[in-house]
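Shown below is the structure under consideration.
A single protein chain has been omitted; all remaining protein chains appear in their positions.
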Amino acid sequence: MPEHRVAVVGAGGFGGALCAHIVHHHPSLELTAVTARSGAGRRHDELYRRYRVPLGMEEFDADAIAERADAALVAYPHKAAALAVKALRERGLKVVDLSADFRLDQARYEHWYQPHEAPELLDEAVYGMPELHREAIRSADLVAGPGCNSTAALLALLPVRGRIEEAAVDVKAGVSGAGREATDETHFVSVVDNVNAYKVEGHRHTAELEQELPGVHFSFVAHLLPIDQGILASCYARPSAPITAAEAHELAVETYRDEPFVEVVSDPPRTRDVRDTNRATVQVTVVNERVLAFCAIDNLWKGAAGQAVQDLNLMLGLPETEGLR
Amino acid sequence: MPEHRVAVVGAGGFGGALCAHIVHHHPSLELTAVTARSGAGRRHDELYRRYRVPLGMEEFDADAIAERADAALVAYPHKAAALAVKALRERGLKVVDLSADFRLDQARYEHWYQPHEAPELLDEAVYGMPELHREAIRSADLVAGPGCNSTAALLALLPVRGRIEEAAVDVKAGVSGAGREATDETHFVSVVDNVNAYKVEGHRHTAELEQELPGVHFSFVAHLLPIDQGILASCYARPSAPITAAEAHELAVETYRDEPFVEVVSDPPRTRDVRDTNRATVQVTVVNERVLAFCAIDNLWKGAAGQAVQDLNLMLGLPETEGLR
Amino acid sequence: MPEHRVAVVGAGGFGGALCAHIVHHHPSLELTAVTARSGAGRRHDELYRRYRVPLGMEEFDADAIAERADAALVAYPHKAAALAVKALRERGLKVVDLSADFRLDQARYEHWYQPHEAPELLDEAVYGMPELHREAIRSADLVAGPGCNSTAALLALLPVRGRIEEAAVDVKAGVSGAGREATDETHFVSVVDNVNAYKVEGHRHTAELEQELPGVHFSFVAHLLPIDQGILASCYARPSAPITAAEAHELAVETYRDEPFVEVVSDPPRTRDVRDTNRATVQVTVVNERVLAFCAIDNLWKGAAGQAVQDLNLMLGLPETEGLR
Partner (left out) sequence: MPEHRVAVVGAGGFGGALCAHIVHHHPSLELTAVTARSGAGRRHDELYRRYRVPLGMEEFDADAIAERADAALVAYPHKAAALAVKALRERGLKVVDLSADFRLDQARYEHWYQPHEAPELLDEAVYGMPELHREAIRSADLVAGPGCNSTAALLALLPVRGRIEEAAVDVKAGVSGAGREATDETHFVSVVDNVNAYKVEGHRHTAELEQELPGVHFSFVAHLLPIDQGILASCYARPSAPITAAEAHELAVETYRDEPFVEVVSDPPRTRDVRDTNRATVQVTVVNERVLAFCAIDNLWKGAAGQAVQDLNLMLGLPETEGLR
């Protein structure tokens, strides 16, 4: 018998659609509402047949949702997300927000985005990476799901936290990370047989990385690949003191010894091996005096919807891995 | 009327097969022989229908080739290549070798590979990147075609030569770069929906980069992508003195002002745009005090066969771009 | 607590590997042994990381397996399969065989394959498509898993059984159907950006179709696509008497009303929607007086391993869908 009623706000996009799927099939959660900004009125399983969520999509109405749900996953673009989160928090729902709106402190956010729509909530928001903030997430009412690129980069570099001065983060990302909107950039003919950088400036991502791994000078570039789901982060870091490959590997093993979703490996991580799972595969080594750290995740799972449900499990006192195997 | 008779040795692999195609359709060259280690006896256009080279593939016989050719492109694996090159040079042919055998000085080569099979030829060998060594190539009898990964990395970084101390080179490469052999790694099911690093050690490549761009501390990792042809090199470099994005761009424009095959762009290079061409697209910029340099090439063209014919054109006194447009 | 001990024979290939995965995660089955012809000695999850089966692969030894298992899934190539099945049946195990060895009657088999290695078992073998032979499967000790191409074609055409005289079956299949062996045909560079027919003769498949849908004159061609998993069968059939699109659709709805894994749809089935599931999506319509019938399945699931476990569930008296959702 499901113990908690959950709404997914913004279930028409890739991340929100998967949230709906995971919640709907989760043994302790009941999916009670799905909303979509466009597409309201259609059934979810008509738009996403393979997710098999037999609910109609509604317009967002905070009161209507509050009557039916105790918690919500919000998968709106930034700015729109803050407004929805605010409305839901005012009605007492626990919320995991998948946008950038509650990831950064106000100064960083307003420097790289725009004036914040709900700055009064920033204090209560917890950065939703369990590997970094598990205990804070357990007692939070508002959790900010990390970005998919940052999740991969942080999981790669966490083992050498405090031991590196500078890092170049080269992210290779599947097209679902660019969103469901049909554009010239997401047209099949633009993507197939191709690879290119697409976030060369990358300031928004370095802000997130610098906040969570302070003291490191970051470069960050994301690249678009002809795969649908998956992110590989390749990180090249200058250590502050000499370190061996064996030590780096051992640090990774130590860091993730008790983590249910992070696996430390000795061979290069492959996105294919974690596709459609909430797992992350991490390799950390040293070559030619530089730390090389790799992490593969599925951007829609550990990089978005899967990690959001992992957060929600913690917030609701459920087993952390429930519904995610 | 073709002026020069050319043989392609090792025309069964991807690089050699394209050499045969380009030479066969080149207005000033006559393709007089193609050899293959396996596959001898079969017609080339049976194995590579789209290249339309109507010749039978022969076993390698230096004397037989010397009777019919004045120059040769050798596309054997390293070590086997040195032996073939030696035999052909002894018979007076001009040679472009596509393997690693004549790219490095003897010390570097023997450190990362094995004892050299023809060390006496190393002195006359010229590193075949026209953008670096055009005049030397013109008068050379033996040219070592650069590796595809190094070609992309060097073209990205040449504009900031002398201005950087350290660089991480992240190469994203199509499967044809891994060779024609059918293996677990090149099986479609291993490659599709996937990306992974595959040359994490990378010492052989850093040796080549350090030789051609001395004074820079390199990290190098190649990644395998689900595309057939194409390489994107993304380079993250620490400058020795502050430099602006505009200065970096201007350096690239200056460096390549007269280059027939290198195009400097302001948007991220796309491998798709150079597919099946000998062109390279280069972007150099500065973000967050680090130089970001990108280069896209087709690994089989500018990264192998195309550049080899570009070298041969120079060696034979032909227009550098002939047969390559 | 698992009730039945099951071995997977031939777990190194794509179909057998998935059998091991499904059995290992099945609530009522215990995977007690996995064998592989090559690869014995390695761990299964080293070869197939994403399937997460933590067992070592053994050489095949019928006695050793009989000690530990009550049932077996055999995923060997034909001929080798018959010998293994014979050995296991002699030791009392229930067997689902995924090869062609027990699908056809002896005459058909020996006409298109070779002399049968265990003809005495043919009488007890049941063709393992539950939608055709559910009751016989329940009481069988030996079940022949249908071919993936035939599964898709039969599911498309079953609704119009008895109403068509002739059918052209055009199958579009992912590369995993061609097997795990690395060959020129399965090399990424051969498959990507390509489509071609590869089983133009197709006699073995028409034999299977003619046996299960007698009275229809079949043409059959399989095509290889650049996808890893998935089969779409497109069937063009001449009806023996006029039929409308609405009637054809209604026949499909009737035929599959109680089927747990077959879904009748009004839009063209997409392989993507059934990927990594045991489901089949079927559309049957009539255009220009011809029946057009389509079926999409995942060749490794409903076309091989998933259907084999569905059969095994029936043979063991378990819920038919257990372990397959």
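Every chain is named by a letter (A, B and C) in the order it is written, and numbering of its residues begins at 1.
The criterion applied here is as follows: contacts are C-beta pairs under 8 Å (C-beta built on N, C-alpha and C of every residue); 3 or more make two chains touch, one makes a residue touch a chain.
From a predicted model like this one, the values you see are computed outputs, not experimental measurements.
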item	value
Contacting the left-out chain in the complete assembly, out of B:S28, B:Q211, B:S240 or B:T277	B:T277
Contacting the left-out chain in the complete assembly, out of C:N149, C:T186 or C:T271	C:T271
Which residue of A:D193, A:E208, A:D273 or A:D298 touches the chain not shown here	A:D193
Selected from C:A33, C:L88, C:A296 or C:L318 as touching the chain missing from the view	C:A296
Sites on chain A contacted by the missing partner chain, in the whole complex	14, 175-176, 180, 182-184, 186-193, 226-228
Residue numbers in chain C that touch the chain omitted from display	166, 168, 170, 172, 190, 192-198, 200-203, 206, 217-219, 221, 223, 225-230, 232, 234, 236, 238, 268-272, 275, 285, 287-290, 292, 294, 296
Residues of chain B in contact with the chain not shown	49-50, 193, 270, 272-277
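By our rule, only the chains that are shown with their structure count from here on.
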item	value
Chain centroid nearest the full-protein CA centroid	A
Intercentroid distance (Cα basis), chain C paired with chain B, Å	46
Chain A-chain B separation of Cα centroids, rounded to whole Å	39
Contacts with 2+ other chains: residues of chain A	192-193, 270, 272, 275
